[in-house]
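One chain of protein is taken out of this complex; the other chains stay put.
As written, the chains take the letters A and B, and residue 1 is the first residue of each chain.
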Amino acid sequence: MMAWVTDYPLLAALLALVGLGAPFGALLGFAAVRFRAEGNPIADEINAILPQTQCGQCGFPGCRPYAEAIAGGEAINKCPPGGEATIQALADLLDVEAPPLDAEHGEEKVKTVAYIREDECIGCTKCIQACPVDAILGAAKQMHTVIASECTGCDLCVEPCPVDCIDMLPLEESLQTWHWQLPAPRSNNLEIIATDSVTAERAA
Amino acid sequence: MLADYSILLIGAILVNNFVLVQFLGLCPFMGVSNKLETAMGMSMATTFVLTLASACSHLTYHLLLQPLGLEYLRTISFILVIAVVVQFTEMVVRKSSPLLHRVLGVYLPLITTNCAVLGVALLNINKDHSFMQALFYGFGAALGFALVLILFAAMRERLAVADVPEPFRGPAIGMVTAGLMSLAFMGFAGLV
Partner (left out) sequence: MRRVYDFHGGIHPAENKHQSVRSGIRSAGVPAQLILPLSQHIGAAARPVVTVGDYVLKGQVIAEAAGHVSATLHAPSSGRISGIEDRPIPHPSGLPAPCIVIDCDQQDLWTPHQGVADYRDCDASELLELISSAGIAGMGGAGFPTAVKLMGKPGRSVKTLIINGTECEPYITADDILMRERAADILEGVAILQHILQPEETLLGLEDNKPEAIAALREASASASHVEIVTFPTKYPSGGEKQLIEILTGKQVPAGGLPGDIGIVCQNVGTAVAVRDAVIYGKPLISRITTVTGDAVATPQNFEVLLGTPMQHLLDLAGLQPERCERLVMGGPMMGFTVTNPQAPIVKTTNCILAPTTTELPPPPPAQPCIRCGLCAEACPASLLPQQLFWFAQGKEFEKLEQHNLFDCIECGACSWVCPSHIPLVQYYRASKADILQQRRDHAKSEQARERFEARQTRRAQEDEEREAKRAARKAAAEKRTQLATQEGGEDPIQAAIDRAKAKKAAQQAGTGTEPAAAASALDTLRQKLEKAEQRLAQSHASGEDAKIVTALEASAERLRGKLTEAESAASEAGAS
C-alpha cells in the first residue's frame, strides 16, 4: 500500500480527500433530513412584538404578513402605531441596528380611538366589515357603535363609511393614565464652576 | 496525570488564552459580543465545534494522513473536518433555537474560518498531543474563548448605556476595552 502511495502521490492525495469527504457528506445529508426545521418560528416571535392594529400602514395586509416579511429580511422601521418602542424591541430581538421610523409609512401619532356619531349613522355595516378586530357592534339597519376598549385606533373604518360619521378621538390623559416622566437629560451648557461662565462668554 | 491535564486546561484557558493572548478568533469576539445572550449562544456553539473538530482532526491526522504519508494535506483536510462540524452544528442550532440561529446570523458559519479552531487543530499536531490531550486542549481553548467572550459581552452591555464621549462610542470603546482586558490576561504569563 505504501509503495502504491509513493508511486502515485497525486492520486493517493485525491483519493484520501475524497475518502474523507464522502462519509462526512453522507453524515451531513442525513443530518439535513433529521434536523429539518418546519415553518418559521421567528415570525411568531416578531408578531408578538408588533402592536396588532392590523392597519396596513407598513404596506403589508396585517401584522402577521409583516412579521413574516421581517423574518425574511424586511426593514423593521415601517410600523407607525408601534413607534420607536417597537423598532427598538425588534432591533433587540434580531440583534440589528434600530433605524428611525420610516417617514413614508406614516408618523407616530397620539393613540386614538374611533367614535361613531350615532345621529348620522345609516346602519350600512361597511365599517363593521372593515374593522380587523370586530370592535364595532351593530347589524344591518341597526345602530353601529364602537367598543372603545377593543378599538386599536387603526383608522380602517373611517374610509368605508359613506356618510363620514366616524371620528378618531385622541385618548385623554386622566388620573389613571398619568405617570411620572424621566427627569430631563443633563444639559451640557451648565455653568457648574466659575470659569465655565467665563469660557461661555469668550465663546459667545 | 490529573495534574498534566489541569495544567493543559489552565494553560489553554488563562495563560495562553486564544483570544486575548494569542489574538486568534477576534472576528466573532468583536462581532457577537453586543448582547450577553447572543454571546452565550455563540460560546456554546464554538465549544461544541472546537472540541469535536479538535478530536476529529486529531483522528484524521493520525489514522488517515500519517499512515499514508500525506501529512502535507493536513491544512485542507482539517478545514474540511471543521466545515463539516460547523455545518452540522448550524443545522442543530437552527432546529433547536431558530432565534439564536437568526441572531448569530452569518457568524455561525464563520466559525469555519475562525482561526482559533484551525489553530487548535494545527497546534495539536505541532505539540504532538495524544488523543485525550488534544480533546482537553480543544475543550480548554473553547472554555477560554467562552470566558472572554462572555466577560466582554457583559462589559459592552454596560458600555452601551454609559456616558461614553462622542468620538469613542460604539466599536472604538470596545477595542479599548479589549486591549485593557488583553493586558490583564497577559498578567497570567509564567503561571504554568
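Everything below uses one rule, namely that a contact is a pair of C-beta atoms (placed from the backbone, for glycine too) under 8 Å apart; a residue touches a chain by one contact, two chains touch by 3 or more.
Bear in mind the structure is a predicted one, so any value in this text is a computation, not a measurement.
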item	value
Interface with the undisplayed chain - residues on chain B	157-158, 160-163
Where the missing chain touches chain A, by residue	47-48, 50-54, 62-63, 85, 88, 132-135, 150, 152, 173-175, 178-183, 185-187, 190, 192
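The definition used in the following text is that only the chains that are shown with their structure count from here on.
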item	value
Chain centre separation in whole Å, for chain B relative to chain A (CA means)	35
Footprint of chain B on chain A - complex, ascending	1-2, 5-6, 12-13, 16-17, 19-21, 24-25, 27-28, 31-32, 35-37, 40-42, 45, 71, 92-95
Touching residues (chain side chain B, partner chain A) in the complex	34-35, 38, 60, 64-65, 68-70, 73, 76-77, 80-81, 84, 87-88, 91-92, 94-95, 98-99, 102-103, 105
